[in-house]
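Missing here is one protein chain; the remaining ones are kept as they sit in the complex.
So that you can tell them apart, the chains are marked A, B and C in the order they are listed, and the count of residues begins at 1 in each.
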Amino acid sequence: MLKYLKAEGLMGSRLPTILCPGCGGGQVLNYTLQAVDRLIAKDDIRKEDFLFISGVGCSSRITSHYLNFDSAWTIHGRALAVATGALLANPAFRVIVFTGDGDLAAIGGNHFIHACRRNINVTILCMNNGLYGMTGGQLAPTTEKGVVTTTTPYGNPEKSFDLCKLSETAGAPYVARWTTAHPRQIVRSVMKGIRKKGTAFIEVLSQCPVHKKMSPVAMLKMLKENTIPIGNQSQSGEGKIPVGEFLDIEMPEWNDSYENIVKAARKEDCGLHE
Amino acid sequence: MNRLWIDERYCKGCLICVDICPEKALKASEGINAKGFILPAEADMTRCKACGLCELMCPDFAIAIGE
Amino acid sequence: MKKNDRLEIRIAGFGGQGVVTIGRILGEAFSLYAGKNSVNTQSYGPESRGGACKSEVVVSDGEIHYPNVRKADILVALSQVALDTYLSGLKEGGILLLDPGSVKDVKNQGKYRVYSVPCMELAYELGGVRYQNSVALGALYGLISHMIEESSLLKAISDNVPRNTLEINKEAFKRGMSYDKEKIPKGRE
Partner (left out) sequence: MIKKKYPKAVNKVSWASCLLKPGRHYLQGNEACIEGALVAGCRVYAGYPITPATEAMEAASRRFPEVGGRFIQMEDEIGSACVLIGASWGGAKALTVTSSPGFSLMQEAISIAIISETPMVIIDIQRPGPGQGYITASQEDVMQARWGHHGEGPIIALAPSSVQEMFEVTIEAFNLSERWRTPVLVMAEETVAHMRESVVIPPLEAIEIINRKKPQDLGISPEAYCPWGHAVVAPMANWGEGYNVNFVGLVHLEDGNVTRYSPEMNRHCIERLQKKIEVDANSTGCLETKFLEDCSHLMVCYGVVSRTAMEAVAEARESRGLKIGYIRLRRLWPFPEKQLRDIVCDVDTVFVPEMNLGMMKHPITEALRDRCRRIVSIPSIGVLHSPDYILSEVYKDI
């Protein structure tokens, strides 16, 4: 996938990424580029139609300025609002939003639910590591109850968010959850998401080996052990996080709906231009 | 036989590739490099079936398998 | 700009009486159909109905700088509160157009020329109190008919009221215009 990376900028090398060794974020970028590569080869989607938009945080740095694609590295929590703007200007974009649990569900929570509700044509990849990595391991809305972080030294008193349920309720037509230990499933999900006309939400449970103080390898094993594919009857799901595709339906996308508004407005005389 | 290519500029020595290789074709190298990372190395490349999992799961685009 | 060019009209009542619409129609009639300059401003409380509400129209042949009323030539008061608030802003000898149905108590009667038109009652006869602003506009037109053609106002009314109520609004306008014509105070000196 090196061909999709800005290995050499004009001023010198942009790689390696700033991510820590074994970060799940880099893996998700790898999976995503794999999906994008297949779509460019298989579908009638041009490379220049892809647009990567991110906010602020570790996950947002992943697509920030390393890619040989159009990309935007914007404001904390606002990636989906910027994506909405891009799609208003040009509905042909295949927008992929890289975001984290804090970026998407805390500061950007409002834009998240409304993007799902509007069904704008984006694929959201949310790397959920259950904490704020870039600022040093603070509480996130996805941190589980009781967990000690740098801002919950006595344990987290709050419940955590289920982002998949949230996006489903808010109206996204495609919702899936995987972990970084599910590479091929993620590639398939991202391809589906990009082909989906509307908001595709893909949550990826991701390792932060630094702040969890574990080795990347051990964390990947743990992620796999702590999750259970939905519909799996052979083993007990007690205490495990379900992974898989939760929803895959068709719904009118925002720009398609708005085309009808344009048609209606063109017919109606607003009285201003007689 | 397949060969292992490691881009030393990109590799951060997380060793995910060594762990996830289904054929155990890779191993951790003996020493550390100039950046302080332990890079992956060939264990027995005759076992490599070029499944591509190490390439796919590398967070840093640092590994490639080729002939 | 000659200062005495300037005609300043203030319309006040409460929200829902169509005060803002009177101002808009009047301003548009002067600006688009009478070859004059006009500025229409408004102020109202946050509530859509029932709050204090005011609309102002300044008309001039020349350029209008200050957009608001400095000292009104004409005050249209459609509620007692409106009158109490704005009477002091009416210039001495100015015309006070009021609805005797809602405005009972006028202080310093002698300082102003009062013209009473029961806008709400006339509107009610026509089918609803919501036409009271057109009645008031008609009555107001009676006071400024030396400055603008009736047809100009009718055009502006057509531009600004819903099509299905246009005829009845025009009727209301005429009713207000022809009410008690002899009592209309003479034009400004």
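To be clear about the criterion, contacts are C-beta pairs under 8 Å (C-beta built on N, C-alpha and C of every residue); 3 or more make two chains touch, one makes a residue touch a chain.
Nothing here was measured: the structure is a model prediction, and the numbers come from that model.
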{"item": "Among shown chains, those touching the left-out chain", "value": "A, C"}
{"item": "Touching residues on chain C - with respect to the absent chain", "value": "1, 23-24, 27-28, 31-32, 37-43, 46, 64-68, 70"}
{"item": "Hidden partner chain, residues of chain A it touches", "value": "6, 9-14, 18, 42-45, 47-49, 51, 53, 64-65, 67-75, 78, 81-93, 110-111, 114, 195, 197, 255, 258-259, 261-262, 264-266, 270, 272-274"}
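Assume only the chains that are shown with their structure count from here on.
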{"item": "Approximate Å spacing (C-alpha centroids) for the pair chain B, chain C", "value": "85"}
{"item": "Multi-partner residues of chain C (each touching 2 or more other chains)", "value": "none"}
{"item": "Chain A residues within the chain B interface of the complex", "value": "1-2, 5, 13, 15-17, 19-27, 29-31, 34, 180, 183-184, 187, 209, 215-217, 220"}
{"item": "Complex contact set, residues of chain B against chain A", "value": "9-10, 12-16, 18-20, 37, 53, 55-62"}
